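The structure appears below as structure tokens.
Note that one protein chain of the assembly has been removed; the remaining protein chains are unaltered in position.
Presenting chain A:
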Amino acid sequence: MAAGLPRRIIKETQRLMAEPVPGISAVPDETNARYFHVVVAGPEGSPFEGGVFKLELFLPEEYPMSAPKVRFMTKIYHPNIDKLGRICLDILKDKWSPALQIRTVLLSIQALLSAPNPDDPLANDVAELWKVNESEAIRIAREWTRTYAMGN
């Protein structure tokens, strides 16, 4: 139930439902309106194209004064996303601003899939390969996308 929720969260939720972001779906959990089930489609032209990536997004008690917690649930081969699905993205950490929203966060994550940044790695071995042998890294990323992010 959404009652008792901060109005900010209610408003963001309403807008996410009414005007969804293309390629992204974010649905609040039935029992916990601070918890969102997120699905991001792999961007065209990226090694993640064709994949469907599940994420969880949680709005902590202090939101929007502190950033949402977001994690990939689907395995992904990406230099800024580690084995546990944690994401290295500045706006989720020190560059968070309360003027940002769930919507903008998800757009940033979608953009991160289009443009991996191996110079600011979270998954060191992945970043290493991405720098030394980009085509091989992209091949593995494609393969992981096929194995883990398609057909479920």
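Points worth noting:
Please note the rule applied: a residue touches a chain if its C-beta (ideal position, glycine included) is under 8 Å from a C-beta of that chain, and two chains touch if they have at least 3 such contacts; residues count from 1.
Note that in this section contacts and distances are computed from a predicted model.
With the options "Eukaryotic translation initiation factor 3 subunit I", "Mediator of RNA polymerase II transcription subunit 29", "Phosphatidylinositol glycan anchor biosynthesis class Q" or "RING finger and SPRY domain-containing protein 1" in hand, the undepicted chain maps to the protein name "RING finger and SPRY domain-containing protein 1" (source: UniProt).
The omitted chain makes contact with just one of the residues A:42, A:64 or A:79: A:64.
Residues 1-4, 6-8, 10-11, 30-32, 64-65, 97-100 of chain A touch the missing chain (whole complex, contact as defined above).
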